[in-house]
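My questions all concern the structure below.
For this view, one protein chain was removed and the others were kept in their places.
For reference, chains read A, B and C in written order, and residue numbers begin at 1 within each chain.
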Amino acid sequence: MIKVGIVGGTGYTGVELLRLLVQHPEAELTAITSRQEAGKAVSAVFPSLRGRVALEFSHPDKAALEKCDVVFFATPNGVAMGEARALLAAGARVIDISADFRFRDAAEWERWYKVKHAAPELLAEAVYGLCEVNRDRIRGARLVANPGCYPTAVQLGLLPLVEAGVVDVDHLIADAKSGVSGAGRKMELHLMHAEAADNFMAYGVMGHRHWPEIRQGLARAAGRDVGLVFTPHLTPMIRGIHATLYARITKEAAESAKSDASYFQALFEKRYAGEPFVDVMPAGSHPDTRSARAANVCRIAVHRPREGASTSDTLVVLSVIDNLMKGASGQAVQNMNIMFGFPETLGLQQAPVVP
Amino acid sequence: MIKVGIVGGTGYTGVELLRLLVQHPEAELTAITSRQEAGKAVSAVFPSLRGRVALEFSHPDKAALEKCDVVFFATPNGVAMGEARALLAAGARVIDISADFRFRDAAEWERWYKVKHAAPELLAEAVYGLCEVNRDRIRGARLVANPGCYPTAVQLGLLPLVEAGVVDVDHLIADAKSGVSGAGRKMELHLMHAEAADNFMAYGVMGHRHWPEIRQGLARAAGRDVGLVFTPHLTPMIRGIHATLYARITKEAAESAKSDASYFQALFEKRYAGEPFVDVMPAGSHPDTRSARAANVCRIAVHRPREGASTSDTLVVLSVIDNLMKGASGQAVQNMNIMFGFPETLGLQQAPVVP
Amino acid sequence: MIKVGIVGGTGYTGVELLRLLVQHPEAELTAITSRQEAGKAVSAVFPSLRGRVALEFSHPDKAALEKCDVVFFATPNGVAMGEARALLAAGARVIDISADFRFRDAAEWERWYKVKHAAPELLAEAVYGLCEVNRDRIRGARLVANPGCYPTAVQLGLLPLVEAGVVDVDHLIADAKSGVSGAGRKMELHLMHAEAADNFMAYGVMGHRHWPEIRQGLARAAGRDVGLVFTPHLTPMIRGIHATLYARITKEAAESAKSDASYFQALFEKRYAGEPFVDVMPAGSHPDTRSARAANVCRIAVHRPREGASTSDTLVVLSVIDNLMKGASGQAVQNMNIMFGFPETLGLQQAPVVP
Partner (left out) sequence: MIKVGIVGGTGYTGVELLRLLVQHPEAELTAITSRQEAGKAVSAVFPSLRGRVALEFSHPDKAALEKCDVVFFATPNGVAMGEARALLAAGARVIDISADFRFRDAAEWERWYKVKHAAPELLAEAVYGLCEVNRDRIRGARLVANPGCYPTAVQLGLLPLVEAGVVDVDHLIADAKSGVSGAGRKMELHLMHAEAADNFMAYGVMGHRHWPEIRQGLARAAGRDVGLVFTPHLTPMIRGIHATLYARITKEAAESAKSDASYFQALFEKRYAGEPFVDVMPAGSHPDTRSARAANVCRIAVHRPREGASTSDTLVVLSVIDNLMKGASGQAVQNMNIMFGFPETLGLQQAPVVP
């Protein structure tokens, strides 16, 4: 049993963490902070947790977070970088669900997040918590940067191709669709029900903060810079990301035996063999987002479309997750399990909620 | 560990049972039937269960259901009544999620369900599985009739008042709103997304099969016949029932100390003290359906509205459940737990999925 | 052709007015104000109006509203009462879509709206713009108080019964469900898509500002005070109100020939014969909200439910409108047509948008 703290527990990643931790057999929630709701019972803010969470929100200054074994940051960007150092010094380990420690390069981070980084010296130590890539380093990490939601879906969908060197990494395309909870529990006009329901739109086509994060991950896998067009879309659903990924097969791959559709299917199956939370679907599948709803799983299907009589040289990969689970809090708990030597699936075996 | 069978596993109550049973530590799913999908892997029909259910659907004739300790019927009405007798004779216990055994009176059942009852002799033995009413009888039951979704929400909301005799039972009103999954996984035009989304309508105002079921339960509690107007509505959401209940306080109650609003709050709290799956909310609450989403809980709030300077003599009770959980499969597992002496909450402690 | 001004054109009633007025053959939109968006093109705020509205929003102080023939207030409550007097003095007529002039009694208004009324002397002059009740007085009115959305649906559904004196007016019940646009284009947490979608809840059970407005209208029709329980609910749809109304038939009515269900059907048909925007549906109908979507119509069905062998003494009336049309801007344009002697249906004959 480890002692767990949560900083900023009133957002969607916070309440999702709570939902998971109340059922986790090795985690004891000992503190949860909220500047705004300090003194209020968690179950008063989230009636869904009545009878499940007895804690009150504490003021950040008064929470004994440094006595925790692990502290999750479920805060807006810019908070964790100011507080992580002290917690680490006190012996706590930190899993940051925000973006503060995801980039290797402080200057790049500052370009996208528009504030000075408060703890650039921690960036080298921070481990990017995409479990399927960094599992070994996560095990020993003091500080884990939990990946963004879009970056999780897109990277898991493209990594097998990029690692194998069989696609043109200068011209990757990620057309990604997210439910509205991906924007957080914040009030913006376009996120209102009367605005977002029965409606669909792209946003941030000229630049989105997840673009450099995805590029960093893919570049690491490719061993070189990559080119990526990333188009996020707001979808009238609560949870879920569907990434539709386009990658052109290299001439070399196309001319070798690799041009066979089954080659790519096998490539994905091999890459994720044994992964408890990545599900390579049978050839021809179209995973829907609800097949991952409220569960910690990424489902992937790889297609090589026909073009009339011939086949396209462009692969289409479909990758779906629940943005609050494998895209945020579920993956954060997965990271916790790895860090503390628990079975990786502990407390994460909820079956998806369908319908 | 008990052996569990499911008849008719392709509907929404079936897949919800599967979601629960794969996480139940004392249940081993040994057979699941479907005439239509026989031979097909469960996970091929429900990709959300990939990696969680290894079974195939069996043809009903070939499933060794009689070797099960308990068999759930997640079938359309009219199936269980034909098959229960043989299973009971073979020693299996039966929990019927359909309507076949809910009425005491075969003639009444036939009036509403328009077919001859195939096992009227079992009606006397069948126990109506509203756990908060019949817990003791469920314990020893061979055959449990799991309540309907509307009847669960409405009865739990009205029982404290009816049992206490403080409201006019000749003029109860239940205005109930249900998500579309309450209609089952069947194709009807008005249940299509393009028809049901962004739309709201009443239906069955002149008569709905849950009306006599609710009346039977309330009459039992009142010790006499009751009058009830029941108006179901189709709501553009997947899961959830919200019952808004109106009951006029009797003159006697109104004139005694009982007229105080806190009296009714206390009445509900006392009635459901110790109930693991009924949550009486604090005075003034407005429970929303999502606070019960994907969880086995009924949340209730009781109001006595003001009328300008005075107060109304009509109480308003708000009662919410997830129609597939406390309104169907969750309650069915709760019944199973009671029947087999497991802790009543075993395998049913999933926190609601919010947002 | 009349000159039309709109004060506060950035809310939902404002953009709906614009949608209607750009198609109205006798209305020329000459000014539209918005403190916040002053100087910005209307079509930049509402891209749906690109190519249809050439105006910019003006600052309220600079708009030549007093030169308009009619000025609509599509503002939050509390604005119109401060500005109406000057406009009336300048010769403009005013249609207030907010609540400022809906009550006869300033003290009652102040009790519910929590601010001092700035123009109590206008309350006596203001005509309550429920066209089906006050058509004659609207014709000559300088100042029309456009009814609230719930009050429109509830009053139209109950008036025939109350006027005929055939129901117990001490115990009326209005269970009303509204889409989220009824709350306006404002940011509140419970109106966010991630909160409101796939969810359903009651609110304001202990008191809602539309309760006294409905009561005032029904009391006028009854010639005495009425008792009313009014329960509003938030429904996961954009537009639409569905009011489910319960009224107990008086003993006298029940004992006379009036107890016949067809009596009530005829009562409604007669009351609304010739009304262009009230549609009494055939007996047994269940109007859905989308049958009024984006159109200026109220559809009503009246039911007398069976109770087993007998019939209930409680009538159930179903009344649906689009809250932004017959419940706000559509009715406002209807009032304008009446005031200026245009055909009442002019510019209001859009057919509902289905699906």
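Side notes on the structure shown:
Throughout what follows, a contact is a pair of C-beta atoms (placed from the backbone, for glycine too) under 8 Å apart; a residue touches a chain by one contact, two chains touch by 3 or more.
Nothing here was measured: the structure is a model prediction, and the numbers come from that model.
Judged over the whole assembly, touch between the missing chain and the shown ones holds for A, B, C. Of A:Gly91, A:Gly165 or A:Gly284, it is A:Gly284 that touches the chain left out of the display. Contact with the chain that does not appear here is found for just one residue of B:Val94, B:Val144 or B:Ala197, B:Ala197. Contact with the omitted chain, checked across C:Ala107, C:Ala124 or C:Ala351, is made by C:Ala351. The residue touching the chain not shown here, chosen from A:Gly223, A:Pro282, A:Pro305 or A:Pro343, is A:Pro305.
In the full complex, subunit B touches the omitted chain through residues 12, 179-181, 185, 187-189, 191-198, 236-238. Interface residues of subunit C with the unshown chain, by the touch rule above, are 12, 15, 18-19, 22-23, 46-52, 181, 185, 197-198, 238-239, 279, 281, 285, 287-288, 290-295, 299, 349-355. Although one chain is not drawn, its touching partners on subunit A can still be listed: residues 171, 173, 175, 177, 179, 194-195, 197-203, 205-207, 212, 227-231, 233, 235-240, 242, 244, 246, 248, 284, 286-290, 293, 303, 305-308, 312-314, 316, 318, 320, 355.
Following the convention adopted for this analysis, only the chains that are shown with their structure count from here on.
In this structure subunit B contacts its sequence twin subunit C using mostly the same residue numbers, the overlap exceeding half. Annotation: 37 Å between the Cα-based centres of subunit B and subunit C. The geometric centre of subunit A is 46 Å away from that of subunit C, both derived from CA atoms.
Residue positions 197-198, 238-239, 287-288, 290, 293, 355 of subunit B each touch two or more of the other chains.
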